[in-house]
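Here the complex is missing a single protein chain, while all its other protein chains stay put.
For reference, chains read A and B in written order, and residue numbers begin at 1 within each chain.
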Amino acid sequence: MNKLTRIGIILIVIGIAILPAMLLKLNVPSNSFAVGGSAGVAPDSWTIYPDYLWSPQELKMNVNANSTIDLYILDGAGVQAWQTKNELKPLHSFLNITYQITTITIPYRGHYGILIHNNPASATAFTVSMVLFGLITDLLWSAIGFITAGLILIVAGYVRGRKKYS
Amino acid sequence: MDKGGVRLEHPIIKTVDVVHSFGRNLTLKNLTLNAPSGISGFIGRNGSGKTTTIGVLLGLIKPQSGKATFFGRDCWKDSIAIRKRVGVMHEINAYPVNFKGGELLEFVAKIYDIPNSAQSIRQVLGEVGLEDARDKPIKTYSAGMLRRLGLAQALIGEPEFVILDEPTANVDPLGRVTLLDNIKKIHDSKGTSFLISTHILSDLEKICNWIIIIDEGRIVEQGYVKDLAEKYSANVYKIQVSNPWLFAGAVQELAMVQNTTVNNQTVLCKVNDTKAFYQVVPKLVADLKLELIGLQQISGTLEEIYKHAIGVKSDDT
Partner (left out) sequence: MTHKSILALMRWELKEYFSFPVFEIVLFIAVFSILNTSSILPVYAERYSNLHWGIQNIFFYLTISICAVFSRSFAGAFSKNEIKTLLSYPIKRSSLFFAKYLTMFLTLLIIYASVWASQLYIQALSPLEPMFWVSLLAIIPEILLLSTITVAIALVVKNEVVSIFASVLLLYGLANLESGGISLLIATGRYKALFGYFSILTHGRLPIGMMYVHPPEDVVIAFLAPLLISIILLAMSIAYFKRMQID
C-alpha cells in the first residue's frame, strides 16, 4: 500500500467516524429548550435571550403568546449590536405573531440570541419552545469532504502505482 | 593444540558449568562448551537446549550459575559489546511484515551504525541472492527467501561471528543447498566464523570443522569433525577379499568381532580391538587361502558420531 492510498484510507476513516457521531447526536434532549413563561412582560418592552450556542441544523420554534409579539433571531454580531448600540440586525424576523410553528435553518455554528418585542400596550405572557433537529450540516459536509479527499487520494495512489509498475 | 590453523586455547565461545532452568525444568545442566573460529555445528534434538544456549551466549538469558564468555567477555554483562560483533539469525524471524527487504537491512545497518550502508546492503543482498527482492514487502517472501533475508541481516556489516539457529528449517532441498553453499563461500572468502545450530545432521557434514553435540542440556561431545570421526568410527573395518562370504563366516568366529555384514563383495566388521583385528586379518586371509584386496578403517559419518555421542542405536535424529 503506497503512502497516498494510506492517507486516503485514513481520511475516509475520519469521514466515516464523523457520520455516526453526527447521526447519534441528532435530537438529543439538550437540543430542546424554551424561553418565556406565564409571568408576562411589560407593554412595549424588549426582552433578549442572548446566550445560545447552536449548531447548523433546523430550528423548529413553537411560539405561543396571549397577545401579538415580534420575535427576532440574532446571530452573535446581531446580539452584540443590540446590546452595545441598540441596533437591530436580525437574521430572521417574525412580526405580529401570537401563535406560530415555524422552522428556520441555522446557517453556521456559533453564538445566537432571541429578541422579543411586546407590541401591545398590555403585559403579554408568551412561551417559545425550540428544538434543533435534522442533519448537522457542518459535520455532514466535513465528513463528505474527508471521504471525497480520501477517495481522490486512493485513486491518485492507484494511478501512480500503475504508472510506476508500467 | 593447533589444528588446521584453529587455536583452541582461545576459543571464541566458552561456557563453563552453565546451569539454567525455566521454572522446574532444568534446561542447561552444567553446560561446558567451546567453539573456535571456523564453522561450528551445534547439534542436538529438538528441546535439547540449543536455543537456550544461544540465548545465554547473546545475553538474552542469564545463567543461574556457571560462566559464559564470547570473545573473552561475559555474555550477560557485556552483551551489547558482544552483539556488536555478532550477527544472528533466529529460528523464528520476527521482522515487520510491512517492511521491504531493503528496509529491514537499512534498519539493521542503522542499529550497527554501519558506514556506507547502501553499499553493504547491496553487497549482502548479492551474497544471498536476494538482489531482486530488495523492494518487495517481506510478507510476500517465500520460506527460503525469508531464511536468506535472515542470513543477509545477520551478515550485514561483516560481523566476526554469525550464529544461525536452524537456518534450513522449512527450506526446500534446493534452497538448503544454496544456503549452505552461501555460508561456506562467506566463510572461505571473508573468514567469518559461524555457529550453526541444527538437528539436521546432513546440513553440517560438508561445511563444519567443529562439532558440538548437546543432549538434554548437557554437552555430550565436542571437537573437530575429523577427530570425532576417527574416535567414533575406528572400530569399523571394510575388508575386500576374493571370497567375502567365506571370510565373513570365519571372521565372525573371532571373539573381538561384534558383528559382520557382507555388502557388494565387501565385508564390514565391527570390532572391539582394532589393533589386534588389523594384525589378525592378513593371517586369517592367508589361512583361508584367499586374496586380500583391501583392508580399510571406515571414517564415521556425522550421524554415527552423533548416535555414539548420545548413546542411541536407532535413527533418532
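Structure notes:
Everything that follows uses one rule, which is that contacts are C-beta pairs under 8 Å (C-beta built on N, C-alpha and C of every residue); 3 or more make two chains touch, one makes a residue touch a chain.
Values in this document were obtained by computation on a predicted structure and should not be read as measured data.
Only one of the listed residues, B:Leu58, B:Ala152 or B:Val285, touches the absent chain: B:Leu58.
Per the touch definition above, the residue from B:Val18, B:Ile43 or B:Val88 contacting the chain not shown is B:Val88.
From the options B:Val108, B:Val257, B:Val271 or B:Ile310, the residue with contact to the chain not on display is B:Val108.
On the side of chain B, touch with the chain left out of the figure occurs at residues 22, 51-52, 55, 58, 60-62, 80-81, 83-84, 88, 90, 92-99, 107-108, 110-113.
Although one chain is not displayed, chain A still touches it through residues 1, 6, 9-10, 13-14, 16-18, 20-22, 24-25, 28, 30-31, 33, 51-55, 76, 109-112, 132, 139.
Note that in this section only the chains that are shown with their structure count from here on.
Separating the centre of chain A from that of chain B, both taken as means of CA atoms, is a distance of 77 Å.
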